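Incomplete set of chains, arranged as in the complex.
Per-chain residue numbering starts at 1, and chain names A, B, C and D are given in the order in which the chains are listed.
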Amino acid sequence: AGTLNIESWRSDDANIWSDVIIPAFNKSHPGTKVYFSPTPPTQYNSALQAKLQAGTAGDLITCRPFDTSLTLYKEGYLDKLNDLKGLGEFSDVAKSAWVTDDGQDQFCLPMASVIHGFIYNKEIFKELSLSEPKTRDEFFKVLDTIKSESRYTPLAMGTADQWETATMGFQNIGPNYWKGEAGRKALLDGKAKLTDKPYVDTWKELAKWKPYLGNGFEAQKYSDSQNLFTLSRSAIYPAGSWDIQTFNNQADFEFGAFPPPVAKAGDTCYISDHTDIGIGINANSKNKAAARELLNWMTSQEFAELFANAVPGFFPLSNHKIAIKDPVAQEFISWRDDCESTIRNSYQILSRGTPNLENQLWNVSAQVINGTMTPEAAAQETQEGLEQWYAPQQ
Amino acid sequence: MASVKLNNIKKRFGDVDVLHGIDLDIKDGEFVVLIGESGCGKSTLLRLLSGLEDITEGDLYIDGERVNGRSPAKRGIAMVFQSYALYPHMNVFKNMAFGLKIAGKDKAFVNNKVLEAAKKLKIDHLLNRLPRELSGGQRQRVAIGRAIVRDPKVFLFDEPLSNLDASLRVQTRVELGKLHQELKATVVYVTHDQVEAMTLGDKIVVMNKGRVEQVGSPLHLYHHPQTQFVAGFIGSPKMNFLSARITEVGPENTQIMLESGRVISAAIDSSSLEKGAHVQLGLRPEHMSVTCDKNTLEGKITLVEHLGEQSYLYVDIQQEGEFVLKVDGDNQYQAGDNVTFGIKPNSLYLFNHQGHALPRVNSNLETKPLP
Amino acid sequence: MKLLNGLLSSSPRNVSKSVTVHAILLAYTVIALFPIVVVIINAFKTRKAIFKDPLGLPDSSSFTLAGFEEVLLRSNFGLYSWNSLVVTLIAVGLVLLLGAMAAWALTEYKFRGNFVVTFLFAMGIMIPIRLGTVSILSLMVELNLANTLTALVLVYIAQGLPLAVYILSEFVRTIPKELTEAARCDAVSEYKIFFCIILPLLKPAMATVAVFTMIPIWNDLWFPLILAPGEETRTITLGVQQFVGQYVTNWNSVLSALTLAIVPVLILYTIFSRQLIRGLTSGAVK
Amino acid sequence: MTQPNHQDEKKPFPWHLVVFLTPALLVYVTFSVYPLLDTLFLSLFDTQRGESTFVGLQNFITLVTDDNWSDAFWNALLNNFKFFAIHMLLQNPIGLLLAVLLSSPKLRLSGTYRTLIFMPTMLSVVIIGFVWQLLLSPIWGISENFLYSIGLGHYFDAWLGKEGSALITLSFISVWQFVGIPMMLIYATLLNIPDDIVDASVVDGANPLQTFWYIKLPLILPTIAMVSILTFVANFNAFELIYAVKGALAGPNFSTDLMGTFFYRTFFGFQLQQGSASMGAAVATLMFLIILVGVMLFLFFVQRRIQRFQF
């Protein structure tokens, strides 16, 4: 019983919550009024922090992965969830984004992950008789073909917003170079450096993308890229799985997806299957009991299925077997079976200090694609940044 | 120095006719004063002369050349504004030098010119001051100095003394008169103040609602106003007017009856009118005597103003209205007293119902012809 | 042609000058308006049309009111506008009143501490109030004002006061001292002097302050987000933000909402603008 | 009659002063001064680890000496000066020009021009950011086509995306938005110049340009000075446009980073970077000091020399 307010940055999902999820919850829990009150994503962290400090934040807090939420927990704004019944439905990997460093305390319930890959315009591929590239060579051949034989822009990506270059560029194709979790852990342990070959090579490949980007890509925003692709002016789109939903609404052509190509056929493929959204309880909530009930419900099969199908591209992290109806989303999730999953390598611990690795990755990746920085220099700069404060790397 | 000729000059602002055709001849070196009620178009006329405003119709000649379309700078005129319009951010020297500097004169020449003018106006010790550090009279002189240095052919003054206080005004007026005598410049001078007009002007132009009412020397206008308007305008205190009716028409002498029934005779040629015609009788306060015993009026004094050597008596004359008398300062009149005063027949003016003056016979008052 | 003639000053001498002046002003007006026009025409187009041909006028195939429908139906646009209007008007009104009172007190009366208070207000012009967000929010929580429009109003008053006091002080100085002295001789109390004489005379100045205060308040996103993010208290600018998603921006709706949001400011501005120019020219008091 | 008593009828306590001043002071001090001081005060503490410890000026020292901070700080400061310089060189002269034109005597439609040119100033930054990105985006080709149509097409570039031009372009947009303010203020002052003075200079033979240069300009200098100060203060607090267009990382490569965005990033954090109230407060304090010093210098060196004129 009572009222629950959910803090979230997902204003995109406002309708889904109010039309689908909350009614479903209310079917089993009629007394509880739930309000989903999103904040514009760019303001979410700062607004949330202010509200938590002043004690006006909602009862449920949507959690960014890793340190952002960890800090909130350490500052006492989030409740410990160790004894939440449904927690057992999640694997350790799924939970890893919201546990303390020592692995003791769980402070957010994993909600969804996103997977990177490439989405392509099937009609253009058909028109140019192209097929999904499996290897890097094939990938670049496809790009060359599109560039030379059509008026389409081969790759829809811009560097204006910076984060796409890091997230849909570096973190998308990188795992194939640094061998997924192995490489990520090595970096954490200090056994690998960002100046090592896999990382430099990742940037080298990014640098090779430049000629295939659209005219004036330096000023191209994320939304521009989306529009380029959905208006059929561009053939391939380095994507996050969340884009599926957007393209379903906007594109009037068929599109498909392929995972980041590997070096040579038969190599193990690695994908970024990133734990992206969690949800926790405000330690100062007046209605914790109800909040817990809601969280518990969110560990259920029912929720997982509702959510996954309402927001195709956001994949539940629980162990329930669920049926995903959207074909492209299905394609994405099928990679979990074929490839090794990993998460973005800068998220756990490594973006804790100053300078901030994630911010640096944005900056250097954009510069590498812009051609204003060499891959080696990018590696050098990020490595030096890490060494400044991260003991294992010193 | 130059002559100025206005030929049927008209000015319209949008739909409003402000000047209805002004003809005027100004001789080289003449000091012409424009007077008239507020809003009658004096400033407008001046602005047309200066070129600040475009002439709607008619021709303007300066020194024989038609200058209608010419820009102010090229007309060889200088203007002194009522508000002085000194450049507040320039010191006195720069204010005076500005026109010359703009004209590209060399420095030594400018210095000389300005110094010379400043000495003439006794402001050479103020050259470094800003306008706001000057008194009203000093500002006035700077404004004049700024005009002088440019050696204009014609000076235009728009009520230049009206912002000064009474005593300073007298003083500056005197200086202006001397300056004109010295420079022998052509001057067109607008004022509201008839003392200024009388004392400064070689010629006075009385304007009324965008038309020229009368032109003449100051004394001529004082003694021979052509219209009631001019008569009322010139002289201080103002001429007294009484309504009357002609009882006896004559070329040498006219009998008129006031509203009270009293009959007065005047040395005026009323042959153009008929018996019984309505007229206005004009009497200057200074032309009545308290000793005379013919043609008398009497009334009760409502107020006495002692000005020292003279006094004004404000007299309430039953049925005729209020009257002002100017009498010797040496008197014992008090408010409430009754007074009887006489009117000299040859100091009377009569105006017909259109306001035109009837000719006066054998006026013993001096008449200066138009110079 | 007649219009052209009407635009130009009558004298032939001035025609070329006049043409130049109009040409430059017109050119700049186009520069100023062009982007706004782009916003408005695109508000009536489908998303595809917006990006296919951003400059094209909406035609039968691209014309849509979907954005407006979305804005007006899916969101509580009426409520948001109302909230914005209430907050803006009350805040601006109080800034004007309190600002005028303070400006009057600081310029008219000599008292100890005058300089300190004046300086304190001057400081407010130099530091953005956003800096104190956390303290402000805690304060509002303690006062039980979180998630109320009152909180917004209070903050906006605090935000608007420094500039208002600064500008209004300048204007108070231009009011002839004799007016207040005449009133004092007339046995008018200090309060009545302020309310019956000074306040009416400050009207044009207040219009100036009103415009300068109103714009940032109306357009503010930050404080509504922090202090009053609730559905009931949401303002228009914050309301518009719900169409800006994490990955997808519903430009069609954003543009419609923004187009709708321009209207009230424009109306308020035109109400004030005649007074505004009178206010900026201090001759108004004479 | 009694002995004159100089203390008789003592002036009553000025209650009206209290009544006039208190409401404004109360609201202002409570909701602005106190929170601001409270925040600035944090700059003397270290709140990095959850609890706060007093560290004196350490934060400031870090800010200007530690490369991680100082590079960003100096970069933002330098950018801010560029941003300000462009406003001074463009916004104010254009505002001046428009004001002068608007104030030309007998100008028809001047009210309409005035209102229309002021419009951008009233718009929210969301609109401004969106529409200019749309207009300048090479993808949609609006500006490019326009430039080609006047033969300047090959000068076109992705201005908002290039390190060399992003800040300048953003400054231009900001100038475009705010040109209405100097325009209005200067326009009002120009209207206050008595016609007589201008007439006098015309009679003195000055052409319109000379009249402007020698007469009008000196007389509006105080307003220009005021506009400059307001521009300075506003520019050094600028934040929203950059944030709306380029985000808190102010790319590319921080080339559009201003003090405002730097502060925001520091204070509230960004993406994975945690906000630091103490470092943020230190940045804010420095910003305030820079503005204060700037204003003081200006008042001392410029304002003192500029005279206000009574007409």
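The criterion applied here is as follows: contacts are C-beta pairs under 8 Å (C-beta built on N, C-alpha and C of every residue); 3 or more make two chains touch, one makes a residue touch a chain.
What you see is a predicted model, and the numbers here were worked out from it, not measured in a lab.
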Full-file chain stoichiometry, since only one instance of each kind is pictured: A x1, B x2, C x1, D x1
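Simple rule for what comes next: only the chains that are shown with their structure count from here on.
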Pair of chains joined by more contacts [C-beta pairs], B-D or A-D: A-D
Longest centre-to-centre distance from chain D, chain (CA-based): B
Distance between chain centroids, defined by C-alpha means - chain A, chain B (Å): 92
Where chain B and chain D are represented by their mean Cα positions, the distance between them in whole Å: 57
Distance between the centres, which are taken as Cα means, of chain D and chain C, whole angstrom: 16
Multi-chain contact sites of chain D, meaning residues that touch two or more partners: 267
Sites on chain C at which at least two other chains make contact: 51, 133-134, 221, 241, 244, 251
Touch list for chain A against partner chain D, complex: 42, 45-46, 49, 66-68, 71, 74-75, 158-163, 214-221, 224, 227-228, 346-347, 351-352, 354-359, 362-363, 366-367, 370, 372, 388
Residue ranges of chain A touching chain C (in the complex, touch as defined): 9-12, 14-15, 35, 37-41, 43, 47, 50-51, 53-56, 222-223, 226-227, 231, 240, 242-243, 245-246, 249-250
Chain C residues within the chain D interface of the complex: 6-7, 9, 17-18, 21, 24-26, 28-29, 31-33, 35-36, 38-39, 51, 54-55, 94, 98-99, 101-102, 104-106, 109, 111, 117, 120-121, 123-129, 131-136, 139, 154-155, 157-159, 161-162, 165, 189-191, 194, 215, 218-219, 221, 237, 240-241, 244, 251, 254-255, 258, 261-262, 265-266, 269-270, 273, 276-277, 280-283
